[in-house]
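Missing here is one protein chain; the remaining ones are kept as they sit in the complex.
First chain written, first letter: the chains are A and B, and each begins at residue 1.
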Amino acid sequence: MSDVQLDPRVPAGPIQEKWDQHKFDMKLVAPHNRRRFKVIVVGTGLAGGAAAATLGELGYDVHAFTFHDSPRRAHSIAAQGGINAAKNYKGDGDSIYRLFYDTVKGGDFRAREANVYRLAQVSVDIIDQCVAQGVPFAREYGGLLDNRSFGGSQVSRTFYARGQTGQQLLLGAYQALAQQIGKGAVTTHPRTEMLDVVVKDGRAVGIVTRNLHTGAIESHSAHAVVLATGGYGNVFYLSTNAKACNVTAAWRAHKKGALFANPCFTQIHPTCIPASDDFQSKLTLMSESLRNDGRVWIPEKMDDTRAPADIPEAERDYLLERRYPAFGNLVPRDIASRAIKLEVDAGRGVGPLKNGVYLDFGASVDRLGGDVIRARYDNLFEMYERITDENPYGQPMRIYPAVHYTMGGLWVDYELQTNVPGLFCAGEANFSDHGANRLGASALMQGLSDGYFVLPYTVPNYLAPLLGEAVVPTDDRAFVEAERSVRQQTERFLSIGGTKTVDHFHRELGRIMWDNCGMARSEASLEKAISEIPALEEEFWKDLRVLGSAEDLNQGLEKAGRVADFFELGLLMCKDALHREESCGGHFRLEHQTEEGEARRNDDDFAYAAAWGWTGKGQEPALHKEPLEFEHVHLAQRSYK
Amino acid sequence: MDEEDPVAATQQDLSSAPTPVVNGRTKRRSRWPLEFYRSGIGKKWVMAVSGVMLLGYVLFHMLGNLKVYFGAEDLNHYGEWLRELLVPFFPRTVTLWLLRIGLTAAFFLHIHAAYSLTRMNRRATPERYAGGRDYVAANFASRSMRWTGIIVGLYVLFHLADLTWGTANPGYVRGDTYNNLVNSFERWPVAIIYIVANLALGIHIFHGTWSLFQSLGLNNPRFNEWRTTFARGFAALVTVGNLTFPVSVLAGVIEEEPRVREQVQCETGVAPPDLDCAAFEDVEG
Partner (left out) sequence: MSKTLNLTLKVWRQARAASPGALEIYDVRDISEDMSFLEMLDILNDRLSGEGKEPIAFEHDCREGICGSCGMMINGQAHGPQRGTATCQLHMRKFADGDTIVVEPWRAAAFPVVKDLVVNRSSLDRIVEAGGYITVSAGAAPEANLTPVPKDASDAAFDAAACIGCGACVAACPNSAGQLFTAAKLMHLNLLPQGQPERWQRAENMVDTMEEYFGSCTNHGECEEACPKSISIDYIALMNKDYIKAKRKNRKLSGQR
């Protein structure tokens, strides 16, 4: 594995010109030849859906795979808050450069500058594209687009569609994809889960899938494979991710040679509804936008049992405003989450389980009037009431941080290609643009940037030299072997015949991860997890019970495969977290903090992306470092005070 | 309905979950009215337009018949006026016949559209809920349209046989609208059939009147909230108006007028031999 080439292939030249110059330098495929190239896109969220639609529109023979029943159900749909773009419509000093700067800084200096600059650059095109597609962004009475500010930024650059921005953007991408499907340019494979990448002579040449309705294991060959399969937050069991979100596609690619970068960078979102009991199946996010008008506080006194309204102003601790006067309630997510956790850990939480803090709209209602607050957040307030049976117009919300996003993912170069030629990775599944912490409203931007504006240029650059080459036939040994191993794993799950359900193991794994590799990590906790995970995994393979057959819809079987991969990933996350002797962004090591409890980065030793190579089951993973250079955004300790 | 197997015919999609075809392709190209009528929305449009014609008919039918309260001569005169509509532009009864043809066409189109929409709906709903349904918005009127429609349709045939053709009315005299009506409603069973049919009609036109706004796409925030009120008022007006007739006859408010009958018989030349028609000769001036 030491021969892995870790070349980010960042083009030369001034940062402002890199992408334009590179677009010119990349090879092209003439329109009449495009149909001769087959491209597989796995995942139909913002990144995958947009990439499949655009590549189909360009004329490539695109095959889009999703395990959902429709491309429109990908988890991008649940994003609430908004999407950033450097349009500067508000005239408050925004620019491409400022968006780039904020994103690198917000990522705590662990992202690749050139990628982030490109992201900021195409952000403006994304808005144009989406508006033209009919995405109903919020508008002012004059008919022009409205913006709001979002956590971690001092300008209003966030475009939004009520509290359903992700849904509306995904529907835009889905509609574009549907058009191509209707025209026959894209073939969809719904209810089809990718279970392996096929690599031949060092190149990705196809995938192996399982049809979730019939259980059929099938091979699909192609000239290039794009993975846009989302993040792996569900390794913690409880997260704001959809229940089916998983790491399987990326992980199986990893086991076929693709490097997995910065797995320990996970984002904990500060504003989620606290868990109500042990049966909780998932956590629900309350949009970050709520922090624009909501104030976070806890009672000053310990064990204050009074109703929140009865606690006078003087006896409330507005903890974020106290700690961070400049940004107040709008500090970035990692900072807010940690501040809240510190207070709850100290026993100062509120609610029946004392596992939350208040998010109070009282002051905003007084200042702006109830109607304004209703217009801004009504759907979120309703959702909160449905879940908790508490009316946030009458009493403050209770919130607590929850796992939300994973910045780590498959290592990719500037062209979003992994170290396996022909294998691309986009959206949350890759590691590229957010460093150690993602700013609010940046995930949608990255997904669409990758899908609409990057892959449609870089995939052809890979394909062009392959003109005339046929795809590898699916009866090739590489496919046959991949199919066999997939089939073996499926049979193995069904034959264990133990006593415990997949969910049991998943919950246990989640507990280990959250307790030891969650919001705060230490050498001791990580060592503990590293010893506990393999033990649990061993039990999994001995005592798992999956009922039913492999020949029809079997949700237990699907979950088993995903949880099996979470074990291996969880272990790697802990190893990555243990090796990174610093605190940065979503990675907080107790050993590395300032006296005030803030994160302390170690730029001398860790200003790199850690890309791990799979060396075999039970073997130590191989670490490859991509040094990060900061020419434009100067390394500095983040301060939001 | 058995000829279509919804799962067997699948579209040309390579997906793992083929889409069942239920109603078959409708996209045959032909002249637009036909093609339009072939679609479900087109049929609903036709139902709404023919419904408006029939609603107009039942309203004016009821209003015209109110003249029964002014006496036999007024009602019969109204009947004669209908026959003389647009004379001399059209010869006598031509306008009435044009209206009748229009209404008959609307009646049959309404029924045909309802029939084929029902078939379409049956194809789309092969299986009922084993645990039953708990309707939230659908009311008795909307769910019973088929049955109230059939009741009204059958009743219309009887009503024609009774009061237009006279075949179901032993004492029928052509032209004597007033006494035909009284004679008919004096029979208890006929009155009851009439009442039941008119209640069905009321229920039918309540939903129909609301529904036609939707089907025609007449939708505007300015009047949307009035649609139900209008439908309720319209249905109530027609139903109450119609129900007064048999009730009044049975209650004796409206009574037979034999003199008028005899006069009509004399004028139309169907007087029985023992009737002395001379007495009526100078009545009409």
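Just so it is clear, a residue touches a chain if its C-beta (ideal position, glycine included) is under 8 Å from a C-beta of that chain, and two chains touch if they have at least 3 such contacts.
What you see is a predicted model, and the numbers here were worked out from it, not measured in a lab.
Note that of A:84, A:167 or A:406, the residue touching the chain absent from this view is A:167. Of the listed positions A:87, A:252 or A:376, the one in contact with the omitted chain in the full complex is A:87. For the chain left out of this panel, the touching residue among A:29, A:47 or A:127 is A:127. Which of A:22, A:38 or A:68 touches the hidden chain is settled by the complete complex: it is A:68. Only one of A:39, A:253 or A:383 touches the chain withheld from this view, namely A:383.
Hidden from this view is one chain, which touches subunit B at 6-7, 11, 13, 15, 17-27, 32, 35-36, 39-45, 117, 120-121, 123-138, 142-143, 145, 207, 210-211, 213-219, 224.
Residues 50, 53-54, 57, 68-73, 75, 77-78, 87, 89, 125, 127-134, 136-145, 161-162, 164, 166-168, 171, 174-176, 178-179, 181-182, 188, 190, 213, 242-244, 276-277, 279-282, 284-285, 352, 382-383, 386-389, 452-453, 456, 499, 501, 503-504, 545, 547-548, 552-556 are the ones on subunit A that touch the missing chain.
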